[in-house]
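One chain of protein is taken out of this complex; the other chains stay put.
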Amino acid sequence: MAKPYKLVGREFQPENTHIHVGDAVFGNGSFPVIAGPCAVESEKQVLSIAKSVKDAGATVFRGGAFKPRTSPYSFQGLGKKGLLFLAKVREETGLPIATEVMDIETFDLVEEYADLIQIGSRNMQNFSLLKRAGNSDKPILLKRGMAATLSEWLMAAEYILEQGNTRIILCERGIRTFVRHSRNTLDLSVVTAAKQESHLPVIVDPSHAAGVRDQVISLAYASAAMGADGLMIEVHNHPEDALSDGAQSLYPDQFFTAMEKINAIHAIISKK
Amino acid sequence: MAKPYKLVGREFQPENTHIHVGDAVFGNGSFPVIAGPCAVESEKQVLSIAKSVKDAGATVFRGGAFKPRTSPYSFQGLGKKGLLFLAKVREETGLPIATEVMDIETFDLVEEYADLIQIGSRNMQNFSLLKRAGNSDKPILLKRGMAATLSEWLMAAEYILEQGNTRIILCERGIRTFVRHSRNTLDLSVVTAAKQESHLPVIVDPSHAAGVRDQVISLAYASAAMGADGLMIEVHNHPEDALSDGAQSLYPDQFFTAMEKINAIHAIISKK
Amino acid sequence: MAKPYKLVGREFQPENTHIHVGDAVFGNGSFPVIAGPCAVESEKQVLSIAKSVKDAGATVFRGGAFKPRTSPYSFQGLGKKGLLFLAKVREETGLPIATEVMDIETFDLVEEYADLIQIGSRNMQNFSLLKRAGNSDKPILLKRGMAATLSEWLMAAEYILEQGNTRIILCERGIRTFVRHSRNTLDLSVVTAAKQESHLPVIVDPSHAAGVRDQVISLAYASAAMGADGLMIEVHNHPEDALSDGAQSLYPDQFFTAMEKINAIHAIISKK
Partner (left out) sequence: MAKPYKLVGREFQPENTHIHVGDAVFGNGSFPVIAGPCAVESEKQVLSIAKSVKDAGATVFRGGAFKPRTSPYSFQGLGKKGLLFLAKVREETGLPIATEVMDIETFDLVEEYADLIQIGSRNMQNFSLLKRAGNSDKPILLKRGMAATLSEWLMAAEYILEQGNTRIILCERGIRTFVRHSRNTLDLSVVTAAKQESHLPVIVDPSHAAGVRDQVISLAYASAAMGADGLMIEVHNHPEDALSDGAQSLYPDQFFTAMEKINAIHAIISKK
């Protein structure tokens, strides 16, 4: 059967796409880790967390300034002020910044500050947003939708590629199933399957899949063992006070310890 | 446990919300049917279908001018030209028009032509779009996301209500499951559950759930029997030539026959 | 693609199989309803319920003597004593008896008392049990497994047919999904799809799918509207005191009222 996609497929480009974000490279066999809090809450918070995660070996900092929240009454993010805090993090630590864009209205603004622009799960088939991302000169982190098949995910990437932006990192973050012991079910098979079909790098976000801290660490190890091209993990200096996703955020020292094992596992997996 | 929503709940408003769209009323115990093709293809096409469905008893006409498609290479809709054809349908038949809006950029345009603005499944948690819909003076048809819980769906409606637009019709259209004999699995229980929780009308779209014509008709009967507040069904004059969703579109004469049984079932269900 | 089954398919037998259970006929266009409590609790209980459901128009009585329960500490059924009470029901009311068999060890015993032997969802792929059922001279009610595809369900029926027992009634009872507003998600599309593929009658059990009484009634109407070949519904004289499944059992007077609408809907659906 003919594949429904073109540019995203291995048939179009057999070799892996390498994507540079600051000093991090996704897709070249290394294992960059994106870390930071769910939401930017204050300058002090992001600077503190950024220093911790940099020490632990993270090479991209994440933090949300515009937050898609299930409830209109939940904290919606600091908006432009949050982006300014993120710029400060970059200035002080040298870490490139990954942050989410929620709509076309704020795309220019996010694009100005971000080194890696995230399109979230709920927007994976927001086709207008995908087209705008396709006209950006910044790399895109495209999260898989909670109910998206591999084919639908790759087609979403195709929307971006088709507009001319070839720098796309795919990110698995868990699918919705009947399971109740975790928030979502991390689908690690999709890492292998997506990398077979596509030349794009595939990373994993274990934080949103698990929803609880203990599972996050183990799923991070599993993601490294699976042969993913990197990780995105939520780390917070005071998870108990976090304005969102506290229960799934790692403490900085947990993250530090985890990074050692993550790197050791990646080294084993990478051996020929 | 406290409900996560406020305005959408029966606690806030015990009595049913009635929503008028042309002569159709949703939520008052009647059973209006929205019918038409998946996509507007030509003036001749929509006029022909509109006359058929009006004869059969449909009271709202549907047709997509902006089409969210999994592939960037699929027909994306006629855009503004499609809206003009829909306006022509309204002029000639008197039927009000339901059509989908995909983004904020084209919202003003769609709002100008539509009598009922549809937000599709893939955009159910496009919160920026929901907020814009909340500032519209047109009623909104909010489809349930393929992996949305009842609570998430109601929270999406809450985003619209919270901005001031109280005219929202909820539309169940099938959820994603392991099943392969239909495109999605129509979740009819959600009709009962949503109506218990919320004062908003709840209708059913059996066409997208089924994906195949034979199932659509039976699911339409089942939806009427379930006590829904109406239906949205795809009808095409030449399904075999349709630019999208041909396999699930009814032939006009099938729709005509089905409407008689739909109305008869609704009459039985409505009896005290 | 070649179908994986043989005897169960329309290719093997184009015309519907009719299955007689007492005076009820499944598969001939009529709409027999099987009703009764989840579990047999006492002679008085089953006699009382049986009289009610017979008055309402049910033509087969159901009640479990051997109960598959998630917990070993839950009521496991009255066993042989329960079967004797069921025999008493048949004697006093003339209603044939449907009851579940859980294993080969008790098959002979159940076979002796039952007019219709139920194989439950959890045993749908208990192949040893299916083979034993295939050697019975009693008709079999084969419930769909909670995660069974249509093909797997039909293959389970094929196991029975292949041993020589051609009297099988398929029963949809809900599939496991991410949904939380109902116990399972009733998959009504499977009625249409199964009847297209197979000549066997297909009935629906809305009680186990819903898990809550209000949904059960509406789903029963929907099942009739869907064109199923009958229903199986839980009715209890004192649901609040039921030893199992109380929350989803109808009160006798609810069932009585529902039966009128069920029959009226079936009459509409059956009209040419």
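Structural remarks
The letters A, B and C name the chains in turn, as written, and every chain counts its residues from 1.
The rule is simple: contacts are C-beta pairs under 8 Å (C-beta built on N, C-alpha and C of every residue); 3 or more make two chains touch, one makes a residue touch a chain.
Not measured: the values here are computed from a predicted model.
Check C:E92, C:E111 or C:E162 against the missing chain and you find that the one touching it is C:E162. The missing chain, though absent from the display, is touched by one residue of C:Q13, C:S48 or C:Q125; that residue is C:Q125.
Interface residues of chain C facing the missing partner chain: 4-6, 68-73, 102-105, 122-123, 125-129, 145-147, 151-152, 155, 158-159, 162, 176. Summarising the interface, chain A meets the missing chain with residues 147, 149-150, 175, 177-182, 185-193, 196, 209-210, 214-215, 218-219, 221-227, 261, 264-265, 268-269, 271.
Touching residues on chain B toward the chain that is not drawn are 176-178.
One rule holds for everything that comes next: only the chains that are shown with their structure count from here on.
Geometrically, the chain at the heart of the complex, using CA-atom means, is B. Spacing of chain B relative to chain C, judged by their CA centroids, is 34 angstrom. Averaged C-alpha coordinates give centres for chain A and chain C that are 48 Å from one another. Multi-chain contact residues of chain A (touching two or more other chains): 176.
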